[in-house]
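Missing here: one protein chain of the complex. Every other protein chain is in place.
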Amino acid sequence: MSLKLKALLKSPWVFHLSTGSCNNCDIEILDCLTPRFDLERFGMLLVGSIKHADVLLVTGSCNRMSVERLKELYKQVPQPCLVVAVGTCAASRGIFKDSYNCPVPLDKIIPVDVYIPGCPPKPEAMIAGVVKLIEKVGGAK
Amino acid sequence: MGKTIIPIGPYHPLQEEPEFFTLTVEGETVIDIDMRMGYNHRGIEKLSERKTFENSTFVVERICGICSTSHPYAYTRAVEDIFPMEVSMRSKYIRTIIAEGERIHSHLLWLGLAGHFLGYNTVYMWAWKLREEILDVMEILSGNRNAYAMFKPGGVRRDIKPEDVPLSVKKIDSILPTLDMIKKAVLDDPVLHARLKGVGVLSYQEAIDFSALGPTSRASGVARDVRKDSPYGAYQEMEWDMIVTENGDVFDKAVVRILEMFEAAKIMKYCLNNLPDGEIDAKIKDVPPGEGIGHVEAPRGETFHYVKSDGTNRPIRHKVRAPTFMNLPTYKATVKGQTISDATIILAAIDPCYCCTERIAVKDAKGRMLYDGKDLVQLSREKTAKMKRRMGVR
Partner (left out) sequence: MTREEVLMDFTSRFNEDILDFEDKSNTRVYVNIKPEAIVRIGTYLFRNVNARFNIASATDMPPNIEILYHFIVEDINLVISLRVFLNRENPEIESLGKEIEAFNWIEREMSELLGITFIGHPDPRRLLLADNWPECVYPLRQDYEEWDEKADRTRGV
């Protein structure tokens, strides 16, 4: 495993991007940081700039306006970066599959490493998802 | 002095949802504001027109994760208004319980985020910790934390089990003392007074002109609440107060929301304790041709749905109006003339300075206070003196 990747897994910093979601997943992501779940004790931190991030959390069904921003942000992110699709919308667009404003699913736009399904996924599911991500990348060596 | 244009967004560190504001400033003062939406537009109205009346309930539940009760509630009322018909008393009570639970968790969420934007993270953590408790109550009653899926045209989808009621009431009772503490901590805090009073004032006439709704209008003295104006659900069955304040600034909006949580807890407890017996579902089969309007008081204001049916099993038009659609343009009135740092709170965006370093307390496992801030300062002084003595410095 490269040194960069190893360092990343110790304390993955997370950037959160909403591409037209209903706010539910976003709120549950914030919930992970609050006292009951408290993800920060594992070294995970929600950061304000994509340049500081190791993990990109994407929620929502990728509507026409935010897709442009998503592509732009993915260009700026320092590699290696892991992408996590949170919620059914980001994973498969759910009920928004036929919407006129959500033309392309997320994984046809950028490569996705982990899918966390659920509408919304519970904070426990998100924590489990991130742990699986670390295991997957860490096990790859 | 020259004009500067400051863009905020669409992906800003502290905004939950993508929105794009442009502030035109002259020195420190904001002289103009504009906004671009569309980062969240998913074409729900069109999608809903392809679903059956029953399935549309699930689509409208996904309009907003925080208002995931208000939209189905307004939608089912709109479908019932096509007949027009009344649902059974028991389902009215169950609907009211779910709606008020949502109001408490939504207001707590707002309070936490507002604290976060002010740099007052203690409020953020306390409010969200308390919010988990109310989400537990909702999980006991409906089976999910956020999207409850309790509503269907003609009634409710699930019944409340009698054995869940005492546990829920106990949980609601248990959060009230903490809620009271947060209320005192926020409302009696001189720093918050200095920070929020007189900021972002929406006058009475402006609230009327913009057709502002919910806590935004009630903070400006406009007594406007769908639960009182056009009663629905079980709200007529018990005594509760509409909270109205006069000043219209950010502080009053916080006051309205905090006091409303107590009313909501009161309504919820009454409904749980006095749940009538009866059917929960009218089992409607065909929706006749016609049109219906449903409106309910969501945590943020009135949610309005209009459904038009032509006698088939799906609506030919479904119009959704969320409260924020009317409340958002009031920024035009409240932000102009304020400074940039205040503009960002009024937009509920960020505030870069101010944190609460003074409030430290050490507690033992049972919650007994061992040291408060004063003692800690004293301890630290003694320690410094001790170290100085040991090292032989004066």
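Here the chain labels run A and B in written order, and each chain numbers its own residues starting at 1.
By our rule, a residue touches a chain if its C-beta (ideal position, glycine included) is under 8 Å from a C-beta of that chain, and two chains touch if they have at least 3 such contacts.
Keep in mind that this is a model prediction, so the values were computed, not measured.
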Candidate in contact with the missing chain, chosen from A:M65, A:V86, A:V114 or A:I134: A:M65
Selected from B:R90, B:R224 or B:R300 as touching the chain missing from the view: B:R224
Hidden partner chain, residues of chain B it touches: 37-38, 41, 43, 45-46, 81, 84, 209-211, 224, 229-231, 291, 293, 295, 302, 304, 306, 308, 316-317, 319, 321, 325-326, 328-329, 332
Footprint left on chain A by the chain that the document does not show: 63-65, 68, 91-93, 97-98, 100-101, 103-108, 112
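Quick note on the criterion: only the chains that are shown with their structure count from here on.
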Distance between the centres, which are taken as Cα means, of chain B and chain A, whole angstrom: 25
Residue numbers on chain A that touch chain B, as the complex places them: 17-28, 30-31, 34-36, 47-49, 60-61, 63, 65-66, 69, 73, 94-96, 98-102, 119-120, 122
Residues on chain B engaged by chain A in the complex (per definition of touch): 10-11, 13-14, 16-18, 38-44, 46-47, 50, 58-59, 62-66, 68, 109, 112, 124-125, 128-129, 131-132, 145-147
